[in-house]
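Missing here is one protein chain; the remaining ones are kept as they sit in the complex.
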Amino acid sequence: MRERHEKGTWYLVLSGLLLCGCHGLRAADPSEQSFADIERGRYLTAVADCAACHTDPNDKRAFAGGRPIETPFGLVAAANITPDPETGIGNWTDQQFDAAVRLGRRPDGARLYPAMPYLYYTKMTAHDVSAIRSYLRTLEPVHHEVHTNRLSFPFNIRAGMHVWDALYFTPGVFKPDPAKSAQWNRGAYLVEGPGHCAACHTPKGMLGGDQNNKRFAGYSIQQWFAPNITNDPVAGLGKWSSQDTVEYLKSGHNRWAGAAGPMAEEVTHSSSQMTQADLLAIATYLETQPGQTPSVKPLAPGDPTMTAGAAIYTDLCAACHRKDGTGSAFLIPNLAASGAVASRETTSILRVIIQGAQTAATRDEPTGPAMPAYGWQLTDAQIAAVTTYIRNSWGHAAAATKPDDVRSARNSLQASRD
Amino acid sequence: MTNKLPSRDVVIVGLGWTGAIVANELTDAGLNVVAIERGPWRAAATDYAPNYAQDELRYRIRHELFLRPDQTTFTFRNKASQTALPIRSWGAFMPPNGVGGGGVHWNGETWRFLPSDFVLRTHLTQRYGARFLPSDMTIQDWGVTYEELEPHYDRFEYLCGISGTAGNLQGKIQPGGNPFEGPRSRPYPNPAQQQPFSHTLFAKAAAGLGYKPFPQPSGNMSQAYRNPLGVRMGPCTYCGFCEWFGCANYSKASPQTTILPVLVRKPNFQARDNCEVTRINTDSTGKRATGVTFVDTSGTEWEQPADLVIVCAYTIFNVQLLLLSGIGTPYDFNTGRGVIGRNFTHQTISDVTSFFDKSKFVFNPFISSGAIGMCIDEFNGDNFDHAPHGFVGGGYMGQVQTNGRPIETTPVPPGTPRWGSAWKRAVRDNYQSALKPGTGVHGSMYSYKDVFLDLDPTYKDRLGRPLVRITMDFHDNELKQNHFLTDKFAEIFQAMGAQQVVREYRKGPYDITKYQTTHLCGGAIMGTDPGTSALNRYLQSWDVPNLFVMGASAFPQNAGYNPTGTVAALAYWSAQAIRTQYLKNPGPLLHA
Partner (left out) sequence: MSGIRRRDVIAGSALLLVGSKLAQAEVIAGHLPWHPDAGAPPRPVEPGGWRFFTAAEVETMEALADRIIPPDPQTFGGKDAGCVLFVDRQLAGPYGHREGLYVSGPFQPGTQQQGPQSPQTPAQLYRTGLTALDQYCHSGKLPQRAGFAQLAAAQQDAVLGGLENGSVHFDAVDAQTFFEQVLKDLQQGFFADPLYGGNRDMCGWKMIGFPGARYDYTDWVSRHNERYPYPPVSIAGRPEWNR
């Protein structure tokens, strides 16, 4: 009996070694890694959405890196985090892994660029990061050399991160607020830590650090504008119930909106895998994030730009989005109630109008409706007019969009394709 | 040289309605399925967006969403004594091509056949005697009953969100619905669409004449809908660019808007587009299909082995594949023996154009949808006593006008010159106050000995394969039926207050240039006797048990309704037999 057990353990270790392809510094002792631990790690890897950066969609090899990440200062590429000992992290110790994730340091002491969201992951517990490590260890090792630093001078000098970290990085685990519920705290942990929502949704200053007085008020990234997700009823998600938020994160759709672009990816890889309880916790936390309705007066309906925009809207948009802007729940976004429409930057709106967009298709909401492209059909002035109309109707108010804004958007989109 | 692909459990030929239905059912059963589609991927997002879909010239006149005849076509003759010539440009029907098949650009008219339609020969013989039927009429019973298909009709209607008013709920006749329909187990999933002015007026006039008008069952959504698979559609906006066009705002039922979003996510499903299946392969016994051969766009030939072959192409292409693959005995018109190609049918369509006082009537004909309309069914099937009339069959009729698109729909009174100032004036003066339902009288076409499909001896497609030859003409029975129905139809427009009513009877000979719906049926029919049918009642080939052939090619004759509802119900019925019986015990499901 005992002998069989030892043999079984030996086979496990052997297969574990083979699985990891490790032959030097080795993987954790499998008898210390329970299935539950690995499964928890799989879940947290999804929550932290490691795949979004570390799996190249064109390459498909899970977590093998290589995907270019846009930063305000140029491109970096995500590292290979499979257990490959030469090109991946197979040789890293658990402490080294933890330092990378929660302190932004590589084993050689160099600093990571904050494209790796260690600013947020620092809030994660060591226990959670360790579970992620356990999970990553079980992956197929992929031999894939990745050149991560693709920034131009002077940003390619990693030592410069020293100063940046001093300004913007406060390491430390999340501290629960004893005055709040367990659910709120769980939500806060998820949002501020592994979820790293602020990475996209909080505006950044000139040097790329979070503007903490405008938390979750929206930010332009990868030629999309990650919208305001505060509780403001006009600028943010104030009209959404908890259920709306949960549905959106779970399926990519709710009665108000559909996720497109990077958020569609997030839903597909990350939040659609999360439990109802965790999604509800996130909703609970976000509902307490204050925002501010911008004090802008809407343009008068008789304004010539509004009149032209109204004509275009009636002829081209109303068949899906309806005359009153309410769309069709779970299928066609509600523009009238949309914080995204009210965004302080028109990056997303112009992008979607010019080249179309496909929304997320998930198990719960498989339809995946797409917005068509209008860039071939409308002039800059016409797109500016209909954008202005939408942003000044049904309770919205915003400065007029200019034809030059549209021209810039077209150029940026073209450049990113070339 | 053929490249062999890894074997699959199931290969499906054609990814239209039946291909999508069967693929979804069999992937749910755990099988791995590959669908091979001759045409391109199609969807609103990639092919018919709401800012250019409404282009009459491109889609209605130049036929852009349809099969191109130079990819393949058919030859046609009225009689076997004639030489068949190629259909160089489509006219009488519009074969589909591409993912979604006809489901992309159909109207959405979703009917059930009558219970008596499925046992037609028995029923008509019992009621009128065998001598009442023309001697060369080859109608048959289907081998399946309405009752057996009812749950499958229901399934398709709920898949599609059909907008309608039930007429017979579990035997109880309901006001506002079709009192002649077979009993249905539950109401339609969506209420009927709103009806525009002329359609409403037609219903009023029909009711005044003692008929029971009801809204046409419509695959255009009357409201937003989430189907049982979780796929969502939006409300139809009555754009008037429905049939012949793709729906740009997710409000017409199609494989794309009901099944494909779920199907493509499945790891055990894969589709290849722009690949044309050229042959069903069988083993040396000829009794087992081993898979299919197909050609891709570079001309490379591939072999897709599979344990189960399901042919889901359009009617005539199903028949062509069987003929070219040597499966089943080809129908020989001279001897009357053989089954592949026999009992080929179309539809008997006519119209009534009417002109109203333009100072009193404004119809806005452009406000419409593909399956809108108010209909009466008093003259369909055997819903009325045929004994005094000397014909059998019938059809529904209705003000089902779908459009006011000006290239197609600018009616002028008879005698108006076709050009010049008088023409221009008449077009202007009548556009808003004339009605042209289109397929206003939608009559059946029963099957005959001399209406059939076979392979043409002369003309070939681009791959060098013989084209299918259509031999088709109208028979007196259908022309009589149509004359009678058209007169009844005209009376209703008269009762609406038209100043002038023009009957446009269907006249022979059958004309390949005049559009009459794309409801071609038969050629690989189902039945109870392998001597007179190609398939058993589960749509399984009598000759090759691991081959099933879906579609209207299975209809032994056509009824007075659009076929898609019945095509889909049969696909669900057959898929159920495959799942619950065939997979457990592969082989013939019936022994003749």
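Going by the order they are written in, the chains are A and B; count residues from 1 in each one.
Basically, contacts are C-beta pairs under 8 Å (C-beta built on N, C-alpha and C of every residue); 3 or more make two chains touch, one makes a residue touch a chain.
Predicted model only: the values in this text are computed from it and were never measured.
The chain not shown here is touched by just one of B:Thr125, B:Thr145, B:Gln270 or B:Thr416, and that residue is B:Gln270.
Of B:Arg58, B:Arg465 or B:Arg579, it is B:Arg58 that touches the chain left out of the display.
Which of B:Ser135, B:Gln170, B:Thr285 or B:Ser421 touches the hidden chain is settled by the complete complex: it is B:Ser421. Contact with the chain that does not appear here is found for just one residue of B:Arg8, B:Arg77, B:His483 or B:Arg537, B:Arg77. Which of B:Ile87, B:Leu149, B:Leu321 or B:Val468 touches the hidden chain is settled by the complete complex: it is B:Ile87.
The hidden chain makes contact, of the residues A:Pro68, A:Pro298 or A:Gly356, with A:Gly356. Residues of chain B in touch with the missing chain: 40-41, 43, 45-47, 49-58, 61-64, 68-71, 73, 76-78, 82-89, 91, 99, 194-197, 200, 235, 237-241, 248-249, 260-261, 264-265, 267, 269-275, 296-298, 361-362, 364, 366-367, 404-407, 410, 418-421, 424, 427-428, 431-432, 458-460, 462, 509-513. Remark: the residues of chain A touching the chain excluded from display are 304-305, 307-308, 311-312, 314-315, 318-319, 322-323, 355-356, 358, 361, 368, 370, 372-373, 375-379, 381-382, 385, 413, 417.
Here, only the chains that are shown with their structure count from here on.
Distance between chain A and chain B, defined via averaged C-alpha coordinates, is recorded as 47 Å. Those residues of chain A whose C-beta lies close enough to touch chain B in the complex are 316, 319-320, 328-332, 356, 358, 361, 363-370, 372-374, 377.
The part of chain B that touches chain A in the complex is made up of residues 43-45, 49-52, 224, 226, 229-235, 237, 239, 248-250, 261-262, 265.
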